[in-house]
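With one protein chain withheld, the remaining protein chains of the complex are depicted in position.
Here the chain labels run A and B in written order, and each chain numbers its own residues starting at 1.
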Amino acid sequence: MAHEYELSIGPIHPALKEPIMIRVKVEGEEIVDVDVIASQNHRGIEWLGMNRNNAIQSIYLAERVCGICNFCHPSCLVMAVEEIADIEVPERAQYIRVIQGELERIHSHLLWAGVAAHELGFDTLLHYVWMVREKVMDVLELVNGNRVTKSIIMYGGVRRDIKEEHVEHIRKMLDYYRNAFSKLAKFFLEDKTMEKRTREIGILTERDAIELAAVGPTARASGIKKDVRQDFPYFAYPDFDIHAITPDELTGYTVGDVYDRIVVRLLEVKQSIDIIEEALNEMPSGEIIAEKKLVKLMAKIKASEGEAVARYEAPRGEDIHYVKLKKGFEPLYSWKVRAPTYINILSWRPMLVGYQIADIPIIAASIDPCMSCTNRIAVVKDGKERIFTSDYFHELSVKKTRRLMK
Amino acid sequence: MNGEFILKLVLECILLPFFAIFFGLLLKGIDRKLVARMQARVGPPIRQPFLDVIKLFSKENIVPEHAVKWIYNAMPLVCLASSIMVLFYIPLGFPPLLAGHGDLVLVLYILIIPSLAMIAGGFASSSPFATVGAQREMVTMISYELPLSIVIMSIAFYLPGSNSFSLDFISSHPLWNSVGVLGFAGLILLLMSLIIVTPGELAKVPFDVAEAETEIAEGVMVEYSGRNLALFYMADGVKIFAFASLIVAIFFPYSISPLLNLTGLYADIANFLFFILKVVIVMIFSVSIIRAAVARYRITSVVTGYWVTVAMMALIGLLLLMWDMHYHVRWS
Partner (left out) sequence: MMFPMFKQLIVQMFRKPFTNPFPAKYAPKSMKKFMEDVEKGKAKINPPVEIPDEETFRGRILYDRDKCIGCQLCIKVCPSKAIEFKKEEKKIRIYIGRCIFCSQCNDICPTNALSMGNEFLLASDSKVNDELVVE
């Protein structure tokens, strides 16, 4: 039997680039056991939202939960608050939100595709994909004023309209991606080395995916037809015919490996293109925000009370925000973010065990992890990390529930 | 006459290492620039590797606490020295400096030393990443050695005479001239095998499993820094030079001087420049383009790839050469 030893991938590792630690036990090249140690970095975002910020400021804080999905987190927060404060969002704003969300999905999936290629040592593909991605970034800059942070969503609508002359640019971009799609599919799915590195690698069976409650493309690649846009449509999504994409649409069968995750993401880019096209055609005219006077809006939110959970299909999977507001209390009374990666990292274990060290980066990357959304808690006292038991956490949560119920 | 000869030899022996390092780094620069252009990037300036080396030399040299220090520090030197040594036996547009003292088999052996040095250095640096890297380097080495030796054997086997292993002899009897149709096809297969072996030998994508940045953080190199890393870096350049020269010497030994009607010193210079050009072209095809066009293999695929696919290709090449000797199917 080969000698067994332990490798730590992370907290700092060239493959992950974000602080998370995977401890793998290996036997030669084969992985026999995996332990994921999250929370290497805690930023206290929820705390800030509940203590320092007022509701409007929290939108921008939510935008910075994750740089890539800087639309889904604020949207989720906004949806929850809108539900509590009973704010009716104008139809046009809902359509603009859909367009923004899908633009974000395109850029996020393309970014991921590049990273995946890089993990496999295929840097040419990385550069090619990111070159293609520039197009949507240009459109984002044109429409939103900045390449990355969109700063567009507001309680009760959106802050900026999509101008007539921008529509034309967006349409051009859609055509560009329609053409680029076949090329991308060729590079990713037909290349022999890519296929060798991704087919039958990191398989997540349907059963495991259900048991570990995987979300987003990770779950869909295992054949689970689950998509918040389809199951619990929000924004203007009820008007669209959206179905959860599974890899068998392209390949005819589902394996649940890394290859399938690539297929799902590529198909979702295509789906997003169609959604944007439809949204542009059907977009009604009218107001884009329910309450133009921000002072009034803030007063309204301050005066409302209640709690709500919002769900949003982020590029990485289902994002959930829980918000509670209290009358007369300016910040959010309670705010809980559950980013998709938080759930998906659990599936690393069944995906990794039995494969090789060489597969760790691509398998880890295949769920499109975003650690910045994931980190929760780390207490370091006197240079020692304190380990919490589940009993202690239980006690804490009971206390918190009591406090919230008061 | 004799004194002059020795003087020339000593001079060349001093000059060659410097030239090898210089040209190796230049090759690396060209490679990086070209790959960048293939990836639609601007890329670093061609002199970038020189700047890198200068910078590395000015950096602190860190030795890990649990490393076996003397091995750890010696291996970069061994790696560089052995890479340069290969060049003494390879004709670089003129007969090899140590012609007559060693042949292709010796070159094969010396080519292993840089890899061995990297393995020893990796194991000595006591990092788990380096250990994995060193193991992978070993496996890669075992894998590509088989097709590599088949290629070398086939060529030596084909050439007549007792000194058919001598590189000088091989390069003065271009193979393409003497083969028939079958042999031609065989040679093409052998050349292709050698080109596929190159990235493995030089630890480049798709066979850079030992240094896979995203997997094991540069593997064997993970603990190296400063001067030691600079030495490895230069050795890498020299290795590219040496291996490309080997391919040129075996497969493209033609010189340009008869074509230009040059004689004497001019002929030597022209031949040498032509040789350099050939090395660059061989490097582009065997390193740059392959490196840019594919993804990295897993170590298991490296083994099966080399042992089954490439070795098979080389064997078929050998068979074709043998047939060629028997049947003599000529072009016309």
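Rule of thumb we're sticking to: a contact is a pair of C-beta atoms (placed from the backbone, for glycine too) under 8 Å apart; a residue touches a chain by one contact, two chains touch by 3 or more.
From a predicted model like this one, the values you see are computed outputs, not experimental measurements.
*Asks:* Among A:Lys25, A:His42, A:Arg160 or A:Arg199, which one touches the chain that has been omitted from the display?
*Replies:* A:Arg160
*Asks:* Among A:Phe71, A:Trp112 or A:Tyr128, which residue is in contact with the omitted chain in the full complex?
*Replies:* Looking across A:Phe71, A:Trp112 or A:Tyr128, the contact with the absent chain belongs to A:Tyr128.
*Asks:* May I ask which residue of A:Tyr5, A:Trp47, A:Tyr60 or A:Phe329 touches the chain that does not appear here?
*Replies:* In the full complex, the listed residue that touches the missing chain is A:Tyr60.
*Asks:* Over the whole complex, note the residues of chain B touching the chain we left out.
*Replies:* 34, 36-45, 289, 292-294
*Asks:* Since one chain has been left out of the picture, which residues of chain A touch it in the full complex?
*Replies:* Residues touching the hidden chain, for chain A, are 53-54, 56-61, 63, 122, 124-125, 128, 131, 134, 138, 141-146, 149, 151, 159-160, 163, 166, 169, 183, 186-187, 190-193, 294-295.
One rule holds for everything that comes next: only the chains that are shown with their structure count from here on.
*Asks:* Mind checking the centre-to-centre distance between chain A and chain B? Centres are C-alpha means, answer in whole Å.
*Replies:* 46
*Asks:* In their complex, what parts of chain A are in touch with chain B?
*Replies:* On the chain A side, the touching residues are 5-7, 13-15, 26, 28-29, 117-125, 127-128, 131, 191-194, 196-197, 356-361.
*Asks:* What residues of chain B sit close enough to touch chain A in their complex?
*Replies:* 35, 38-41, 128-129, 131-132, 135-136, 205-206, 208-209, 212-218, 292-301
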